[in-house]
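First, the structure itself, so that you have it in front of you.
Heads up, one of the protein chains got dropped from this complex, but the rest are sitting where they should.
Just so it is clear, A and B label the chains in written order, and each chain counts residues from 1 on its own.
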Amino acid sequence: MKTKLLTLALGAAAIATVSTSASAATLDDVKAKGFLQCGVSTGVPGFAFTDDAGDWQGFDPALCRAMAAAIFGDAKAVKFTPTTGKTRFTALASGEVDVLARNTTETFSRDVDLKFTFAPVNYYDGQGFMVRKSLGVTSAKNLSGATICIQTGTTTELNLADYFRANNMTYEPVPIETNAEAQEKYLANACDVYTTDASGLAATRAAFEKPGDHMLLPEIISKEPLAPLTRHGDDQWADILKWTLNVLINAEELGVTAANADDMLANSKLPSIRRLLGAEGDFGTKLGLGNDWSLNAIKAGGNYGEIYDKYIGPKTAIGLERGLNQLWSKGGILYAAPVR
Amino acid sequence: MTVASDFSDDVEPFRLSMLIYDKRYRSYTLQIITIALFMLAVGWLVSNVVQNFRDLGKEFSFAFLWEPASYDINQRLIEYTSRSPHWKAAVVGILNTLVLAFLGCIAATILGVAIGVMRLSKNWLVSRLMTIYIEGFRNVPVLLWILLASTAFSAMLPAPRQAPVLLGGGFVPTNRGFYVPAPIWESGSGVLAIIFLLSLVGAWFFGRWARAKQAATGEILPVFWIRLAIIILPVLFFYFILGRPIGLSLPELKGFNFQGGGFVRNSFMALWIALSLYTAAFIAENVRSGIQAISKGQTEAAYSLGLPPNRTMNLVILPQALRIIIPPLISQYLNLTKNSSLAIAVGYMDITGTLGGITLNQTGREMESLLLVMGFYLIVSLLISGVMNVYNNSVAIKER
Partner (left out) sequence: MSDTQSKNSLLYVSTKDLPELPAPVNTTGPVAWMRQNLFASVRDTVLTVLFAILVIAILYKLIPWMLTDAVFFADSIRNCREIDTGACFAVVTSRFNQLIFGFYPPELYWRPILAFLLMFVAFAPLLHDNLPRKLLWFTGVFPLLAYFLLWGGAIWGPLLILAMVTAAVFVFSLVSKPLNSTLGLLAAIAFCLMYYIFLHDSISGALASAMPIGLEFVESAKFGGFLITFVIGVTGIVASLPLGIVLALGRKSDNMPVVKMLCVGFIEFIRGVPLITLLFVASTLLNYFLPPGTTFDLILRVIIMVTLFAAAYMAEVVRGGLAALPRGQYEAADALGLNYWQATRLIILPQALKISIPGIVNTFIGLFKDTVLVSIVGILDPVGIMQPIRSTSEWNGIIWELPIFIGLVFFIFCFTMSRYSMYFERKLDTGHRS
């Protein structure tokens, strides 16, 4: 591969020489590569960001790490590709990334028309508005005539148009490519309102110097079920993603954490935990993975709750309450299918 | 071998090896090989696309252009709502591109000519400053200028509620854009427009008549001032006669922003200013080299014929310099038009921002959208270079 890059760069060989045989099974390709290529966003505090060493951290990369651990037993066998709203779907469709874990809303057209397969929802979100408190606005219904910063290429752009049309209001859209740019524009007061997923707004606000000067309006104008996704047509691969996520959620429900997973595997008598951790049955093998896949996934970064609390939970600077994303047994709607 | 055949009358019988050795046939061989390779390459690419599309379950179709776009565009020169189809969003983008390119070319030309002439000034300070301007702008990427202009506007200018209202309410600079008065066309303004057009035609005829008169009698009339009077006076006269049919709407602060009047967005201003300043530096160099290319003898010859300096410039130097200046000038126009696609960096909704941006994202039709966008730029480029060729042929020195 490296030398291929070289010759291509030199123009010594035509592009024609890259001869890779097509194969339907993403899992085989990934195993052959030796790492998982994961698409993330260009940066939303808490959800995906680079640390000082340039490594990707956050709620979304953690899922990719768990998946890499499930496949290779090594949470580090993953590489990240930052994608914008514009490049994310083409990156996935063209095979540049194997999985897209990037706050992406599941919609009909993305599933059916763009041909992607969505895993279960990993974050239930909704589109909100952030304004300065000094504007004295208390409701989104008062926003007529406002200048609104909006990330292009997202569902929020379409929701916004629908919402203002339905309420007979006008607005001035300022299209923005990335969250960082939107933040800059909003802080410079070049727009009155910044709209995106409420979680993103909270995360962005948390990074402000004076978060108290800004508020989220009470209206949530859309459903934004955020879910990781893969390409259509490879059910095995989609299953691996889906069940990695389910395992993380089930682990929280069953009280399995990164710290006690090994212990649980050895000592737990509960059939549901034994099945989850691979002590009973051969679920891993059926997925085309090792039978310790679920154990590795949980040990990579902890269960769903641990990941949530580490990056975006109430104790972090982002400070997002669990809300809808609490387990079904605790008043939320997180309801993962059982491993059985 | 070929030499021998040139001298003998009998035709050499064709042999297969002549396809390689004989100059006359070799070009055919090479061309056939080229065509074959080209077809192979194209076929290979197309088959890959077909295969990839089939694997992904995609189809190649332009039907999406007739579906509702579902997004809003801030600057629209034609009627457009979020319910309009994608093709209309593309048209809005095309018009925005053309407006930007057109105004950019005008501003860049005015600035560039002024700077180019000043660059040749005998005034040391002026010529040095112009050199600094030209080198400074030419050697820094235009994208950086655009981003600088855009951040300058949004960071330096006040928010609407704190914005100063200048010129008696006529001009409000804010960090979102500039509010200016907008004309209100009331009944009777159509008549005024017709009068204006008629005066233009009149001024043109006067120019012809004055030239004919000069040729016949040698009398030189103050053509410029008389023309100006012909254009302005009737319009002013009828403006008051018809009871001021054109009013002005001034911007007023209402709610979040100013309402009424015209609104020039910062994204547009940043692009317009940055592109004009950048392109002006290149045009200035073209103008300078064009004027310098005219030999001093031309000026001296004109003086010896008794022509005054301004007529020398207008009748002798400029027509010759223009022949040199215009071709690179037009290719600068072309560059400006293509550079206007950088609008996407500051959120100006040109064709790259609508069809090549939001439509592409929302529909996932990369292939179709990008083909259309490239097609548009290609057509504009070919039109502009077509104009250039026509001009070049018309001014080319007719050689014998």
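Definition applied: a contact is a pair of C-beta atoms (placed from the backbone, for glycine too) under 8 Å apart; a residue touches a chain by one contact, two chains touch by 3 or more.
Only a predicted model underlies this, so the values are computations on that prediction, with no experimental measurement involved.
Novice: Could you tell me which shown chains are touched by the chain that is not displayed?
Specialist: A, B
Novice: Which residue from B:I35, B:V201, B:L248 or B:A301 sits in contact with the chain not drawn here?
Specialist: Checking each option in B:I35, B:V201, B:L248 or B:A301, the one touching the absent chain turns out to be B:I35.
Novice: From the list B:A108, B:L250 or B:V373, pick the residue that touches the absent chain.
Specialist: Of these options, the touching residue for the absent chain is B:V373.
Novice: Which chain B residues would touch the chain omitted from the figure, given the whole complex?
Specialist: Touch with the absent chain occurs at residues 20-21, 26-27, 30-31, 33-35, 38, 45, 48-49, 51-53, 55, 121-126, 129, 135-136, 138-144, 147-148, 151-152, 155, 338-339, 341-342, 344-345, 352, 356, 360, 366-367, 370, 373-374, 377-378, 381-382.
Novice: Please identify, in ascending order, the residues of chain A that touch the omitted chain?
Specialist: So the residues of chain A touching the missing chain come out as 1-23, 29, 42-43, 50, 54, 79-84, 86-87, 90, 94-96, 178-181, 183-184, 187, 207, 209.
Following the convention adopted for this analysis, only the chains that are shown with their structure count from here on.
Novice: Indicate the whole-number Å distance between the mean C-alpha point of chain A and the mean C-alpha point of chain B.
Specialist: 43
Novice: Taking the touch rule as given, give the residues of chain A at its contact with chain B in the complex, in rising order.
Specialist: Touching chain B: residues 14, 16, 22, 85-86, 89-90, 93-94, 110, 113-115, 135, 143-147, 152-154, 157-158, 160-162, 164-165, 171-177, 185, 188-192, 231-233 of chain A.
Novice: Of all residues in chain B, which touch chain A in the complex?
Specialist: The touching residues are 41, 44, 51-52, 55-58, 70-74, 81-83, 154-155, 159, 175-176, 254-257, 259, 266-267, 344, 347, 349, 353, 357-358, 360-362, 364, 366.
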